[in-house]
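Heads up, one of the protein chains got dropped from this complex, but the rest are sitting where they should.
Labels A and B are assigned to the chains in the order they are written; within every chain, residues are numbered from 1.
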Amino acid sequence: MKIVISGIGIISAAGFNLEQNLEAIKNGKRNGAPVSIFSTILPYPVFEVKSLPEKYAKEGMRTRSLAFAALKEALDDAGLQAPLSGFRTGVCLGTTVASQLNDISFYTEFRKSGSADLKPVDLFLKGNLAESVACSLNASGPSITVVNACSSGTDAIGIALSWLKAGFCDIAIAGGADEINRVPLCGFGSLGILSNSLCAPFDKNRSGLNLGEGAGILIIEREDFYIKRCGKPSLYLSGYGSFADAYHLTAPRPDGTGLESAIRKALSDAKVVPEDICFVNAHGTGTLDNDRVEGSVLSRVFGDKIKFLSTKGYTGHTLGGAGSIEAVYTAAALKEGWIPSNAGFECKDDDIPITPVTANTPINGCFAVSTSLAFGGNNAAIVIERA
Amino acid sequence: MYISGIGIVFTRGRGIDSFEKALKEGWREPSRTGLIPAYRVGPETLTDASLSKKIRRADRFSRMAVLSAVDAYGNSGITVNEREKLGIILATAFGPHTTTFSFLDDILDYGDANVSPTKFSNSVHNAAASYVSAILESRGPTVTLTQFKLAFQNALILAGSWIAEGRCDHVLCGCADELGMVMECACKMKLNIAKDGKINPFAFSDSPVSVPGEGSVFVMLSKEKGSNNYGKVGEISFSQNITRKPDLFVIDTDGMSAYETGYKDIINYDTVIAGYSPVFGSMLTGSAFNFAAAALMLKNQIAYKCIFQDNPFGAKLCVETSAKNLNEIYCIKICRPEIKTIVRLQK
Partner (left out) sequence: MEESKEKNLVEIRKLLKELLVENLSLEDIRPEDIKDDEILFGEGLGLDSLDAVEIVVLLQRNFGLEVKDMKQGREIFYSVDTLARYIYENKKTT
């Protein structure tokens, strides 16, 4: 049974919806700048979503607001309207920030007096990403908030695919969201992997990643269910692979075998071979380790002619949202027939055998791969197909 | 899928034997070292000489998860040769929040540019699963999920999907939650804490009392029946009515949900009811502990006695530990009137 992608929605520093995003990346617009939404001494550039749409601005819940903005676009695209009753809807969303009670002013108060106003705790308890989306849609299927760090968005999409195939739901909301928050900014800074300039994925002189924020949402459903509802599908979610490095808390396995297995599994799941893939939307964070490992795995699996890019130069690394924002870009690129230039790349690295695309490039093929690597050694890949 | 192994870390120690002993023994006074009476896990439970190098950086949360996952694997007696077919799912309500707050201490005490990367790395929810995977060298899919409601039930559904698809032959599927200082404070302010330290699982009250707990349970779920088989996980359903009578109901009443009156209906099935929250404490992920108790009962064909204060609705309770013919147990969790989850366990 095939699984249809019936709707996509996105919000990122590059735009409030898909159209704005595509326009911005087509023109090579990069909105990275120092943090403006909270105060910090850290000078690293980040990719913020400027002025959240009023309707979705919810107090103390920036990540949720981003998710709901992308959700609305995806539901509209799929021709769906809440509540989603009369069939079983699953909700699977990835995040990092929304899973933690890291409200600094609340904790400052708690430290001082051993007690504090519990409003932030109440907001946190109401703010579980998948639960709150499921509740707003009246969804009656399984619901999971995936907290697999940077591969959460891709894993969430893969899990929803597994649910649909196993018959646990008819339709699923899959994706991820994250906000720029002081806590992970400090954390990534301490790991020494934030760049002082705009990130340069796969470039010889890359010096780290930029954090970003946003959300990407896919509506996916069983093909028979979709055909009855709408007719002919135009996109499919065809495969998913996820493998662990079993290596280290923060460093990727140097030989990249976890990522390689994930890509190969996604391909076999989709019943395609590497030659069928017309481009790869890589994780490409711009850190030394990630890009070296990923670049060599991509060349090993797909050969040195493969067209690939990272879109992090346009959105920053949106952590739990990254995999899903990139899935949305991948789906849109297949539909539109072009991929954008790998922003930030200038100079080939001798340690990376292949070179990303350096201009907006036409593609004509039916299958594309999007990859994610994470903290903790998770590697995930999905295959998207144009009908 | 079959339950081929169980590992557990809870207030009375580590390992399925400690759990079995606790179920037989009955109620014990909670510890009163913090703000509230609670079932805390002692530091002596969380040390393991054979793993000390590998978990030197791990915090309490990760240690609880690692020890129970490693024990579940060991308890199965299975050696998984194809490591890419061994998956891991860890479900949690609150994750390693003690480390998150400790990282916030760093920000407040030393400033944004002078914080500990090790603390940050451990404060990320999936650090625990990463330790488990590195120690067991599991290469299959590894997912950490966070839910306040039905975390364990959703983890089981995912494990079932992976095994059905052939993605995994075995999945270590578990829950972990810790009780840190901030959480204790929140519990004190938001919950109706049992001052006498006694959870009352069968009162079905609209203002139930709780005694918070902490710990971790992992079950090893396998496609094929293992040598230490506990039983089989049958259908898992949300919002379905009970159409067949099992031999036993195990219910998740522990004072954490305001909707305990919803369990009253279970009485009408004229079937024995059990629930073991007084043994491990009140936790949003407590379903995993009750699931482990149910699996143990199926394996041993013994029903363990329940601990309770009163039984105002005359539920047919399991009042003594005795041999019982158990073919099917339903583990029930009700969050809202319309969401009644049933996990069916079979001999």
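Descriptive notes on the structure:
One rule holds for everything that comes next: contacts are C-beta pairs under 8 Å (C-beta built on N, C-alpha and C of every residue); 3 or more make two chains touch, one makes a residue touch a chain.
Predicted model only: the values in this text are computed from it and were never measured.
Although it is not drawn, the missing chain touches A, B when the whole complex is taken into account. Across A:Asn210, A:Thr250, A:Thr315 or A:Thr355, the single residue that touches the chain missing here is A:Thr250.
Touch with the chain omitted from the figure is made, among B:Ser102, B:Thr118 or B:Asn300, by B:Thr118.
In the full complex, chain A makes contact with the omitted chain through residues 190-192, 248-251. Contact between chain B and the absent chain runs through residues 52-53, 56-57, 110, 114-118, 121.
Operating definition for what follows: only the chains that are shown with their structure count from here on.
Annotation: 30 Å between the Cα-based centres of chain A and chain B. Taken together, the chain A residues at the contact with chain B in this complex read 40-42, 96, 99-102, 104, 107-108, 110-111, 114-116, 118, 121, 125, 128, 130-131, 140-149, 155, 158-159, 162-163, 165-166, 168, 182-192, 242-250, 258, 261, 265, 374-378.
Chain B meets chain A in the complex at residues 57, 83-84, 88, 94-95, 97, 100-101, 103-108, 111-117, 120-127, 129-131, 133-134, 136-150, 154, 157-158, 160-162, 164-165, 167, 182, 185-186, 189-190, 238-239, 338.
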